[in-house]
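Here is the structure we will look at, set down as structure tokens.
Apart from one protein chain that is not included, each protein chain of the complex appears where it belongs.
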Amino acid sequence: MYQSTTQIRVRYAETDQMNVVYYGNYAQYFEIGRVESIRALGFTYKQMEDEGVIMPVVELHTRFLRPATYDELLTIQTQVRALPTSYHIEFFQDVFNEENKILAAGRVVLYFLQKQNWKRVNIPPDLQSALAKYF
Amino acid sequence: MYQSTTQIRVRYAETDQMNVVYYGNYAQYFEIGRVESIRALGFTYKQMEDEGVIMPVVELHTRFLRPATYDELLTIQTQVRALPTSYHIEFFQDVFNEENKILAAGRVVLYFLQKQNWKRVNIPPDLQSALAKYF
Amino acid sequence: MYQSTTQIRVRYAETDQMNVVYYGNYAQYFEIGRVESIRALGFTYKQMEDEGVIMPVVELHTRFLRPATYDELLTIQTQVRALPTSYHIEFFQDVFNEENKILAAGRVVLYFLQKQNWKRVNIPPDLQSALAKYF
Partner (left out) sequence: MYQSTTQIRVRYAETDQMNVVYYGNYAQYFEIGRVESIRALGFTYKQMEDEGVIMPVVELHTRFLRPATYDELLTIQTQVRALPTSYHIEFFQDVFNEENKILAAGRVVLYFLQKQNWKRVNIPPDLQSALAKYF
């Protein structure tokens, strides 16, 4: 299994009048978790796009367990539990607060597509090799 | 079953550099669908909050089937398939483009909570009565 | 002078824990006002981009006079007070609530650029002709 963590601080803009983080903003938190997990492998998602591969999200599942509040320092834990071998990848992503309580649990599926024509492609070999070390 | 539809136009701000709507923005589209479905029943979510009941999202599930693009007029279809009888409600929400092709399919679960203390409460009786006519 | 108005309803996502619309979201409201003002002329900004001209914002000035709140139906008034004759255009944009009180007053300057290379171009002749009828 491959796992990485990163931290973000809740922005004022991300709260709503329920005094907690708006549920739609967790998708951004998960995105940051994935981006940093790829960076921790020695790649960047930016570079992948520059080389012609995009990764749109095709499934998002989230359970919201506790609210996040303004200015909290959140920890986003991102896991890849199965080595991708074709055109899709699945991330398990949990968000924790400063007391290490889980706030949200997510599962996100993305496709690897050619940027030019949005056709499916296999996971880039160098990304797969980097991930393979953890499996 | 209770069903309503509403329309929104994709904002430039909602696109990303993949030239499509960012996946995180569908949560806002679904929110609008739910808010308008409640308004179509003769209530407003605003009024419910003013009367002390909030409805945080506890589960969000989305499948992204086709991308939405800038300036498209989207139709959000919102369904309540089971009459809520306690502290939670489930919405099925689909997004269609102008050619009536489905772009995203969502399922969202929300709780009814007292605004004061975030304790669970049953669905407000007048909202339940209004919904009951469809079941 | 050319003027148009359009309406938007405040989304829950757009509020913050001050119980009002987050100041950063007015930029989106202004964008919608501009887009609809161009549509009212018989064009679309989307079409302009498809034809190779983009309009990035180079200046934004906003005074926030009264807060906007959740679920309010806002009116965005958009004015072009001088016929553009070169590579820039200036919009004056005001936001009003349902009681016709002004909430925010904006001034936004945009450039016309070639999409390919971000070089300045003059306002597209057909857009200028459509605007010229009001001057």
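Some notes on this structure:
The chains carry the letters A, B and C, assigned in the order they are written, with residues numbered from 1 in each.
Just so we're on the same page, a residue touches a chain if its C-beta (ideal position, glycine included) is under 8 Å from a C-beta of that chain, and two chains touch if they have at least 3 such contacts.
This is a predicted model, so every value here is computed, not measured.
Although it is not drawn here, the omitted chain touches the following shown chains in the complete assembly: A, B, C. From the options B:Y26, B:Y45 or B:Y70, the residue with contact to the unseen chain in the full assembly is B:Y70. Remark: the residues of chain C touching the chain excluded from display are 17-18, 20, 22-28, 31, 49, 54, 56-65, 67. Seen from chain A, the chain kept out of the figure touches residues 11-13, 27-28, 31-32, 35, 44-46, 49, 70-71.
Listed for chain B, the residues touching the missing chain in the whole complex are 12-13, 15-17, 19-20, 22, 24, 70.
What we mean here is this: only the chains that are shown with their structure count from here on.
When chain centres are set by their Cα atoms, the one at the greatest distance from chain B is C.
Centroids built from CA atoms put chain B at 24 Å from chain A. Shared contact sites, meaning residues of chain B that touch two or more other chains, fall at 27-28, 31, 49.
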